[in-house]
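Before I ask anything, let me first share the structure, which is written out below as structure tokens.
A protein chain is absent from this complex, but the other protein chains hold their places.
We just call them A, B and C in the order they show up, numbering each chain from 1.
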Amino acid sequence: MEIEIISFGQITEFINNQKIEVDGITDTDAFKQYLEDRFPALKGLKYKLALNKNIVQQNTEITNQATIAIMPPFSGG
Amino acid sequence: MEIEIISFGQITEFINNQKIEVDGITDTDAFKQYLEDRFPALKGLKYKLALNKNIVQQNTEITNQATIAIMPPFSGG
Amino acid sequence: MSEKKIKNIFVKGPIEPAFIADSIAKHSSKTAIGGHSIFMGQVRKDEIDGKFVAAIEYTAYEEIALDKMHQIREDIFEKYPLHCMHIYHSLGTVKTGEICLFVFTSSAHRKPAIAACDEVVDRLKAELPIWGKEIFEDKTHQWKENS
Partner (left out) sequence: MSEKKIKNIFVKGPIEPAFIADSIAKHSSKTAIGGHSIFMGQVRKDEIDGKFVAAIEYTAYEEIALDKMHQIREDIFEKYPLHCMHIYHSLGTVKTGEICLFVFTSSAHRKPAIAACDEVVDRLKAELPIWGKEIFEDKTHQWKENS
């Protein structure tokens, strides 16, 4: 299935916004594993995902055409 | 001895600024008694005195030429 | 901060928004500041027995008020790591909707600025000999009491 990845903050320095074709990934936990394998720099970071503009609080199902944002710790204000 | 009285807030409505000549009043407790006898309207109020620009916290000696301010509860801000 | 230099805090009439803007703008050169906290008191159009407050007329025992404010300032600078603190209070007539009190504290991080501002307002209201006379629309009045 197709997933759109968007990244923010320091994560933009090693993950570009992109559409990817993945198979066998059905939830956000599996997607995190996929991301950390593909972008090892993520492992040292505390980051959060947002699935279709909702911040992921617990493992959530991913469907085709999802947009997933990868967000490092917030530093507004 | 001579004492200068100055008043503030609602107390200005019944005690004018004035110099008075009194005898036998040697401290602020006695002065309060004197004031309340002369201006009974003071009795219902919570007021503080300031002796020579210092707020009176406890009974304090009064000397000749003192300035005593009579201050109702503060309401700044 | 400990030299006995008594600052004036009193302003004749209301404190104007432009004055506050000026005060804020002056801090742009103080680049160690990260957080500013401001409190402003505004005169409310309270209704009392069917009559509305039109203005408050402030008077103060200025010498004692400035001396007390100086002590409070010293205490607050002692207690919190502040970069600066500015305090202005109106004297004379301030109409409803106008600003009568402006407290402005700044620090490197936000918490001390906020805590100091709050504490200054509390102490100022409790300790400064200032009196507000609420003038109603029909020119009668009553003396304000801080709750």
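Going forward, contacts are C-beta pairs under 8 Å (C-beta built on N, C-alpha and C of every residue); 3 or more make two chains touch, one makes a residue touch a chain.
Computed from a prediction, not measured in an experiment: that's the story for all the values here.
One chain is not depicted; across the entire complex it touches A, C. Subunit A meets the missing chain through residues 8-10, 50, 53-55, 69, 71-77. The omitted chain makes contact with subunit C at the following residues, 17-18, 20-22, 24-25, 27-45, 96-99, 106, 108-110, 113-114, 117-118, 121, 147.
Everything below uses one rule, namely that only the chains that are shown with their structure count from here on.
Taken as a graph of touching chains, this assembly fits none of the simple shapes: it is neither a line, a ring, a star nor a complete graph.
Averaged Cα coordinates give subunit A a centre that lies 49 Å from the centre of subunit C.
Subunit B and subunit C have centres, each the mean of its CA atoms, that are 27 Å apart.
Shown for subunit C are the residues in touch with two or more other chains, of which there are none. Along subunit B, no residue makes contact with two or more other chains.
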